[in-house]
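The complex is shown incomplete by one protein chain, all other protein chains being positioned as in the whole.
Right after this comes chain A.
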Amino acid sequence: MEEEDQQKVADLIKELVIRLRSQNPNSESHPPTPNTPEFQSSLRYAFRLISSRLNPSVAPDAAAIAESTKRRLATQGKSSQALTFADLYTKFASKTGPGSVNNKWAVVYLLKIISEDRKNGKTQLDSSVLLPNLGFNDAESGKESRVLVGRGNKEKGWNNGVLLVSKDPENLREIAFREYVNLIKEENEVSEEVLVRDVLYACQGIDGKYVKFDSSADGYALSDLIKVPRATRIMVRKLCELGWLFRKVKGYISESMDGFPSEDVGTVGQAFCAALQDELSDYYKLLAVLEAQSMNPIPLVSETASSGNYLSLRRLSVWFAEPMVKMRLMAVLVDKCRVLRGGAMAGAIHLHAQHGDPLVHEFMGRLLRRVCSPLFEMVRSWVLEGELDDVFAEFFVVGQPVKAESLWREGYMLHAGMLPSFISQSLAQRILRTGKSINFLRVCCEDRGWADAATEAAAAAGTTTRRWGLGYGESDALESLVDGAAKRVDKHLLDVIYNQYKFKEHCLAIKRYLLLGQGDFVQYLMDIVGPELSEPANTISSFQLAGLLETAIRASNAQYDDRDILDRLKVKMMPHGTGDRGWDVFSLEYDARVPLDTVFTESVMTKYLRIFNFLWKLRRVEHALIGIWKTMKPNCITSRSFMKLPHAVKLQLLSTLRRCQVLWDEMNHFVSNLQYYIMFEVLEVSWSHFLDEMEVAKDLDDLLAAHEKYLHSIVEKSLLGERSQTLYNSLFALFDLILKFRSHADRLSEGINELQARTMESSLPSRDKSKTKKRSNDRSSEPGSWISEGRKALTQRAGEFLRNMGQDLDTLSKEYSSLLEDFISKLPMQQHVDLKFLLFRLDFTEFYSQLRPST
């Protein structure tokens, strides 16, 4: 079988060679003769060729081969032929069974190769005529030819068309089409060198020839028309991310620089832009170097190997790694900072600086130093000079125009939104207070000494007062500067307040006069203004009262006080309604001038006023009780003069008096204990605490807090707080009752006096009591009501009067004990610890607590 096949193959090949040779146009002249040497050599050649390639280089897949052939036809523009071919092939492939071709793929493949060879052969035919030596080379390398080689071939194709087949219309069209495809291909096929250049352009935000900014995709990309491998396309895209980021950063910078004066970018924003600009100029340098390098070939050791250019896309990606990180960071910052300003911006950037990568860390540090420098400069000038040079409202201290007295409390605020996170809240508070102190000294105290303190502080902190002395990351330096300045400025401020403005003295004066600490003064004042204040409020002149106040001062030890302090003490009439008595509207006022009105603000003075009113009322009640005591001392009344009275009346008189005395005693117990409590448990204790705290106060805030605490404790303990509102009300009811008792007691004593006078008149006309005498004279002028009616009538009247008084006293006493009961029962419900002492004092003998269960 083998041999038979071999024989058959040999026969067929021989036949083939004969056929081919006979077809050959050149050898047409001499007909094929199997015995010529040429024929023999051709045959040998054919055998050698066949035996040299035993295995096909492609997979025996007929369908795939047919498909590729079809596609080739289609790309050559012969689409109708391609269709016909496909049709034929399907028919050919469907022929099966005996008689059909077995190796179908081989046949198709054979046809394909022959056709390709023929085509190449045609071109080669021409080239071999023109350039006989190059023709073979071209054909040989044609299969692997890439861009450059391909181009050469195509040129020849063009020439071919012109020279050989220009007359054939079909060929002309084919060739024209081929030429067009070549042109497109030439245009669209891009060498890497060009791509590198384009990428470098794109990274500077410039559109290259092929790499352009695509606004729909929002990024740089190779245009779709260009044929490059997918991998290259992706790489170009990746590299061009840098260009996209650059555009963003650059856009931000130019945007904020252009809109600088009109829109408020702020100094921090400007610093940020400048820092970004610097980073970008570094980046430009890198790009310039890269661009210069990109043209140079790589120096190789061997000259023979053709080296590519220095920069390939791949190399570029290595070069871009570091700038990419930076640029990404910048883009992120730009995104984040677009809406932020000032301190908030610095804070946002600071958040990004917390990074483990040393590259990023160092980069951010550099950026932040630039960004924060305006901010630190503001801090410095604020802390050392008290100047708020913040045109764009970027600083975390905000000033607002206020009156001098509220400068300290409301003049300057911390703006939390502008506080960068690397400055702690407490440090910010200290910064705020230091600058505020300086401003306070300057505006309110008109003091110049703070400058020395500030200079000293700056010297101590190590930085001189020169500008730009501080930077980001030197938080220790900042802290020590602020601390030093704060310590010195605060100390200076307190010195000024204590020594120059005599804060302590003023506090003491307020305690003495407003809180009624100066006993003799109060007593005297009460004595002389008492009659005046009993008048209706609208008839009282405050000038007259001021005169009385002056008199009281001069009559008491208060006259030895500082004149400046006494001048500030004034009478104040509160607004009054109809029916108000002088007592209701009278009060004293202390005029705390600048700068002390920072401490003694209006609200503070209102509190003082409330306390004063309370104390004044308490004093008045006490004063009233003392007045009763004066007139009704037992030894004043139970004189022998009543001996002559009938026994019954005398008994009645004594019992009424006794009842009155008992009630008085009860009231006196209550009032004096309350008075004692207020004086010693409340005022003095709070004062002593206040003094202690004043000693240790380091700054004005401490002082304010101490004073606030002092005032608050007084208010709370004297039942003026909100929680003890009901207690306070019942206390006032008690006071009113006591005052009512006083008027009753006055009437009683008056009645008794008159009775006494009458009885005396009848027995001892010459009694050396001027008052009684005068009164008796008055009475005697009108022919006597009592005398004329005789003794009996007198006794009767006295009895009636005393009975009435006794009943009144009874009701008063009942009312009083119920009110007191109420008050005492409410007292333990107060939360305040010190009120326990009041209860303890009032109920020392447990008289009331024993009484209560019974009722």
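In the analysis below, a contact is a pair of C-beta atoms (placed from the backbone, for glycine too) under 8 Å apart; a residue touches a chain by one contact, two chains touch by 3 or more; residues count from 1.
In the analysis below, contacts and distances are computed from a predicted model.
**Student:** The complex has one chain missing from view, so what does its UniProt entry call it, picking from "Ribosomal protein S24", "Mitotic-spindle organizing protein 1B-like", "Eukaryotic translation initiation factor 3 subunit K" or "Trafficking protein particle complex subunit 1"?
**Tutor:** "Mitotic-spindle organizing protein 1B-like"
**Student:** Touching the absent chain in the whole complex: find that residue among A:F85, A:Y524 or A:W664.
**Tutor:** A:F85
**Student:** So that we can see where the missing chain sits, which residues of chain A does it touch?
**Tutor:** 5, 8-9, 11-13, 15-17, 19-21, 23-27, 41-42, 45-46, 49-57, 69, 73, 81, 84-85, 88-89, 91-92, 95, 97-103, 106-115, 117-119, 121, 125, 128, 132
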